[in-house]
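Shown next, in structure tokens, is the structure this report addresses.
Only one protein chain is missing from this complex, and each of the others stays in its spot.
Up next, chain A:
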Amino acid sequence: MIEMQDVWKTYANGTHALQGVSVKIDRNEFVYLVGPSGAGKSTFMKLIYREEVPTKGQISVNGFNIGKLKPRKIPYVRRNIGVIFQDFRLLPKLTAYENVAFALEVIEAPKKIIKKRTMEVLDLVGLKSKANREPSQLSGGEQQRVAIARAIVNNPSVIIADEPTGNLDPETSWGIMQLLDEINFRGTTIVMATHNKDIVNTMRKRVIAIEQGNIVRDQLRGEYGYDF
């Protein structure tokens, strides 16, 4: 599903974000990415959804060679990858419904399907009744649920989540984690960067630890392993 072979990433300013990373993530896996800030977690994920290109090495996602992807093919690869951020990244002037439907409009789905599918995922994340609210009228947890709904509305095979609970209180965070677990259970691979020790240690999944651009630990039912 996702495979990296000796991947290096050096930014223009000389930062070596990744230094020879090799890893394989299978279909339907749930992976935590842990490690100190600036260790390369974000770069790791940006490479998967082709926000960045590797300086050296090979990455394949869903059978696409990401490093050699032609620019015009990028959108089609991204339609198969859902991305969730710490800061939600919703469009402030659109309602929850419109924010989710936006992802389908962009790929020019028929109107009927947009309506049906959007209501389906809003129901799944438990926001069917708040479909007409704007992000400012929703709590942080609810906003993240909208973002998750948007990420899964295209039925992607992978979800990339960059600290999805980073801005949320513990209780809300657990709600989000249950939702992600449910989505994973339905067959979507999830790669999630996190600093939340409790979540990693309680909801046991595969843990990949990155430090200074290298994978230093890869356990199937791992622990958080840091004090921060």
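One rule holds for everything that comes next: a residue touches a chain if its C-beta (ideal position, glycine included) is under 8 Å from a C-beta of that chain, and two chains touch if they have at least 3 such contacts; residues count from 1.
Here, contacts and distances are computed from a predicted model.
Note on the omitted subunit: UniProt lists it as "Cell division protein FtsX", one of the names in "Cell division protein FtsX", "Multicomponent Na+:H+ antiporter subunit G", "MacB-like periplasmic core domain protein" or "Carbon-phosphorus lyase complex subunit PhnI". Only one residue in the set A:H16, A:R79 or A:R204 touches the chain that does not appear here, and it is A:R79. Within the full complex, the residue among A:K24, A:K68, A:R89 or A:R186 touching the omitted chain is A:R89. Interface note for the absent chain: among A:D6, A:E105 or A:D169, the touching residue is A:E105. One chain is missing from the display, and on chain A it is touched by residues 49-51, 71-72, 74-79, 83, 89, 91, 102-103, 105-108, 111, 150, 154.
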